[in-house]
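A protein chain is absent from this complex, but the other protein chains hold their places.
Labels run A, B and C following the written order; every chain starts at residue 1.
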Amino acid sequence: MTHFGDHQVSIYVNGMFLGQVPDITTDLGALESHAAGVLSPEAMGYVVPSAGSGSTARANVEAFERWRIVPRMLRDHATRDLSTTVLGTSMPAPVVLGPVGVQTLAHPDGELATARAAEALGLTYVHSTQASHSIEQAAEANGSGSRWFQLYWPTDDELAESFLERAKNAGYTTLVVTLDTTMLGWRPRDLDRGFLPFLANEGIANYTTDPVFNRRLEKPAEDDPGAAGIAFASVFPNPGLSWDQLPWVRERWDGPIVLKGIQHVDDARRAVDSGVEGIVVSNHGGRQVDGAIASLDVLPGIVEAVGRRTTVLFDSGVRTGPDVVKALALGAEAVLLGRPYLYGLALAGQAGVEHVLRCLLAELDLTLGNAGYRSHRELTPESLVRG
Amino acid sequence: MTHFGDHQVSIYVNGMFLGQVPDITTDLGALESHAAGVLSPEAMGYVVPSAGSGSTARANVEAFERWRIVPRMLRDHATRDLSTTVLGTSMPAPVVLGPVGVQTLAHPDGELATARAAEALGLTYVHSTQASHSIEQAAEANGSGSRWFQLYWPTDDELAESFLERAKNAGYTTLVVTLDTTMLGWRPRDLDRGFLPFLANEGIANYTTDPVFNRRLEKPAEDDPGAAGIAFASVFPNPGLSWDQLPWVRERWDGPIVLKGIQHVDDARRAVDSGVEGIVVSNHGGRQVDGAIASLDVLPGIVEAVGRRTTVLFDSGVRTGPDVVKALALGAEAVLLGRPYLYGLALAGQAGVEHVLRCLLAELDLTLGNAGYRSHRELTPESLVRG
Amino acid sequence: MTHFGDHQVSIYVNGMFLGQVPDITTDLGALESHAAGVLSPEAMGYVVPSAGSGSTARANVEAFERWRIVPRMLRDHATRDLSTTVLGTSMPAPVVLGPVGVQTLAHPDGELATARAAEALGLTYVHSTQASHSIEQAAEANGSGSRWFQLYWPTDDELAESFLERAKNAGYTTLVVTLDTTMLGWRPRDLDRGFLPFLANEGIANYTTDPVFNRRLEKPAEDDPGAAGIAFASVFPNPGLSWDQLPWVRERWDGPIVLKGIQHVDDARRAVDSGVEGIVVSNHGGRQVDGAIASLDVLPGIVEAVGRRTTVLFDSGVRTGPDVVKALALGAEAVLLGRPYLYGLALAGQAGVEHVLRCLLAELDLTLGNAGYRSHRELTPESLVRG
Partner (left out) sequence: MTHFGDHQVSIYVNGMFLGQVPDITTDLGALESHAAGVLSPEAMGYVVPSAGSGSTARANVEAFERWRIVPRMLRDHATRDLSTTVLGTSMPAPVVLGPVGVQTLAHPDGELATARAAEALGLTYVHSTQASHSIEQAAEANGSGSRWFQLYWPTDDELAESFLERAKNAGYTTLVVTLDTTMLGWRPRDLDRGFLPFLANEGIANYTTDPVFNRRLEKPAEDDPGAAGIAFASVFPNPGLSWDQLPWVRERWDGPIVLKGIQHVDDARRAVDSGVEGIVVSNHGGRQVDGAIASLDVLPGIVEAVGRRTTVLFDSGVRTGPDVVKALALGAEAVLLGRPYLYGLALAGQAGVEHVLRCLLAELDLTLGNAGYRSHRELTPESLVRG
């Protein structure tokens, strides 16, 4: 029997179905179409789509199909242990609630629901710079849970420093610096609607609650939302960001730093040489560079190059328990989830997030066990074959 | 002319169509959609689906497409012989009715219809531990037919022993031990419906007719079905099963033992070393580990490793006569069928099972003959090319 | 300007469209769906489908997609010559109207319309043993055209001899012996309908007009069609056919002999060694062994093995002008068409056959010219790349 920090998971004990689940599908691959039934077009437009023609988002998912698990038999997997410690954060399973912005588009409770669900399950919550609730509100919702902070590095140094300071004070232990979004990708679903939530003052709660940011405004943000949006837009794009600036953030953050968006072996090496504690192999779920290589396709090479010297995390394309198994077998220490829990949030708020996570953890546990593993730590590239 | 133990097969003599067939399609690939029209959602939910997102179930079928038969000409195939002997059981063709549980979901006659159809055609029937009719009832229906017993090894040793004893007494000659289902896979179609037949006292006939099992209950199973389901659920999952336990079953079963669910060359070697008589290369039709490799993709390597030392059987993805040819050419001595005959059962009970089997045998016979073979024994990997 | 023996082809002069075409599409890939609108279900069931699940029929078409033409520029293709001589038969283009049985299913005029269309365009007509019109009727319709005879070798030697004698007398110059249909393949579309045209006395005109065949009947065929069908069914399947019997036919046919249905290099070599003049690389359009390799996939190996020693023809999967270019580039001396002209026949009788052939020849001519060739004789495997 495997525990994930929540009593309800017992319904999935050893894969035997012993009770009711909320009125949401357990078919993780079908969540998107279910969520589409409840989300507004604007929300679906922002939440679901990828950049351009969706080529990279599709590639992300298809890449998982090409790796196949080879189950092993009769290896006594009665006692399974999925717990792990990543960058000093202990987790019941190597699954992290990755940073997703503007979660109020999916559900009024937004990041608060997600932060609460994470705490309930003992999983780590990553707060996005583009959240609809502030660093402090999310921390309060997350309570005694573990939480990391994701930074979109603005061009305003003082503002960046303020974000880091606030995150530290609010109990965020690890800093995830996103590298791949110095400019928003070309997202036709948003552009066609003329809708960018930030300009409507949604998804910039961290800014409008920030003393440095507010000092830049003529009037308080609540009195002139439009002005806040424009001020945000003036500091967000940071295409000048370079490796030279990493020491600046290193000096201002005591905890572990993770660079998110690494897709090339040379960048992985440079990241390690720069002294950060980890990287996230990610193409932002196909939301930035359309036409980019599938994130999973670059994972093995990067793990081979730097896996022994740093913590390699992974996201982009993870939808199901077997997906997690594959990413871990190819060398990731943990995966970050995005869309799946957001669909759960859209469908039922905190309960929906918990449901999706419990399903994914249960499927992960069953897949590992039925494939003959007692722990994800036993997985190696030899656990898979290229189909 | 080829016989399959039944007068009606003459309608397919030498591929010439000479009479009426029952009102069921002869297009074996279309059976699933036909069956979907008559089965209840619950039944379809249990019968048809695979684990997770169906990735492995699809892979099983697609794997067959990649191997292509190269027909040979002018080789006099007037006299064809598909008969064979597998583990001491003689068969008119290397096709076995594999173990499928809870067949009453497909048709009220359940396993009785299947056992009768098997006898009528001279094919071997494999009785599932999860059957809706008992070991003894199925044996009686099967009459003078040949039958094997499939074991889901429960955690209750005395119960396991009782199953084996009963199967022996009822004329089952070979024991098929399923290794890949120590815990049920993640099956969203069932989970979404909150439906597991066993908990509704369906598919546990072997248990409720068992003296050992009944001794564990406070009241007889018929008086308290719910309690029987719970008692079943407490002994079914057996994730602690290991190679060390094989001698236990060896001591309790005189006939041949086959290990079902082998997917890795090392497990195949270990199975042979453990002294069993055969293995079934199988991923349980994609119903256990979603994301697992296609069963056919691991067959050649396993045959190369142990094919000369043991009997290698195959299932997962077999739908048509050419599929059988391909699996045999790649080294399987016989294939086990599942879904195809179950669709026949759903459509017309015993007559439906017979119809599907006759179609499959006729297509197998025609495919072999038109490809220039007089017997499946002439097939080798060189009969195929990788497309 | 290129001529194909017919004045109407001038409408496609040099690819410039100068007039009206009959009310049939010029999109050769769309003909099947157009024909489906006019054919009866029985006719569609017999004409269109392939064996089994259609795997080989699909593979035939997909195989063409994997070879890509590399056009060459500025090579002066003003004067193009597609004419050729195959086995002593001169043709305006290397395209033959392959043998197709029971053409009355597609159109009341059946083979007569096809034979007339062939003559009108100067192309060679191949008369099927299973035709709905007799050897003599088709020859009369074909007039001064060139014609070959296709033999389904019956088990009745005297009947076979009579067929050959009649074909010789009626001006058929080449004998095409089909090897791949000693038993009809498993064709669910026919079986489901309980329909085999021959048993309804359709498609056995060569038999019912044959003195030897009629001598076997108690009553003349027209008085007892059912008996004729049964008599046919008793001589048609010939699974005992072997290489040893080839001398028998060689002794009885003075002209060139072509073996149709070769798919393996060793069979191609043996065919050449047996003294026949040619082979047709073919899998019968996927109508016999479902699961068989695509016909085009075996062509290069066979051409390499025997191309210099014999005439290699090709069919199975040819739908368009570029398909012809690819088969010729891979070494076929000519291609046999089947379904495309039959769709034309279904849509408009003789005019439909002519239309389809003119379209295909025009597209062939334009493709060759625009790819830089003046003659199909300049094509080599280097004209293509594997995509």
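Note that contacts are C-beta pairs under 8 Å (C-beta built on N, C-alpha and C of every residue); 3 or more make two chains touch, one makes a residue touch a chain.
Given the structure is predicted, the values throughout are model-derived calculations rather than measurements.
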Inset, instruction - With touch as defined up top, name the shown chains that contact the chain not shown. - result: A, C
Legend entry - Touch with the omitted chain, as defined above, among A:Asp156, A:Asp267, A:Asp315 or A:Glu333: A:Asp267
Inset, instruction - Using the definition of touch stated at the top, determine which of C:Val325, C:Leu342 or C:Leu379 touches the missing chain. - result: C:Val325
Legend entry - Among C:Arg72, C:Arg215 or C:Arg308, the residue in touch with the chain that has been omitted: C:Arg72
Legend entry - Residue ranges of subunit C at the interface with the undisplayed chain: 14-18, 20-21, 25-30, 64-65, 68-78, 80, 319-323, 325-326, 359, 362-363, 366-367, 369-371, 385, 387
Inset, instruction - Tell me where the left-out chain touches subunit A, residue by residue. - result: 52-53, 55-56, 59, 179-186, 188-192, 194, 196, 199, 233, 236-237, 239-243, 245-246, 259, 261-264, 266-267, 270, 283, 288-294, 297-298
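Rule of thumb we're sticking to: only the chains that are shown with their structure count from here on.
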Inset, instruction - If every chain is a node and every touching pair an edge, decide which shape results: line, ring, star, complete or other. - result: line
Inset, instruction - Rounding to the nearest 5 degrees, give the angle of the rotation that lays the CA atoms of subunit A over those of subunit B. - result: 90
Legend entry - Most central chain, judged by mean C-alpha position against the global CA mean: B
Inset, instruction - Provide the C-alpha centroid distance between subunit B and subunit C, rounded to the nearest whole angstrom. - result: 42
Legend entry - Set of subunit A residues in contact with two or more other chains: none
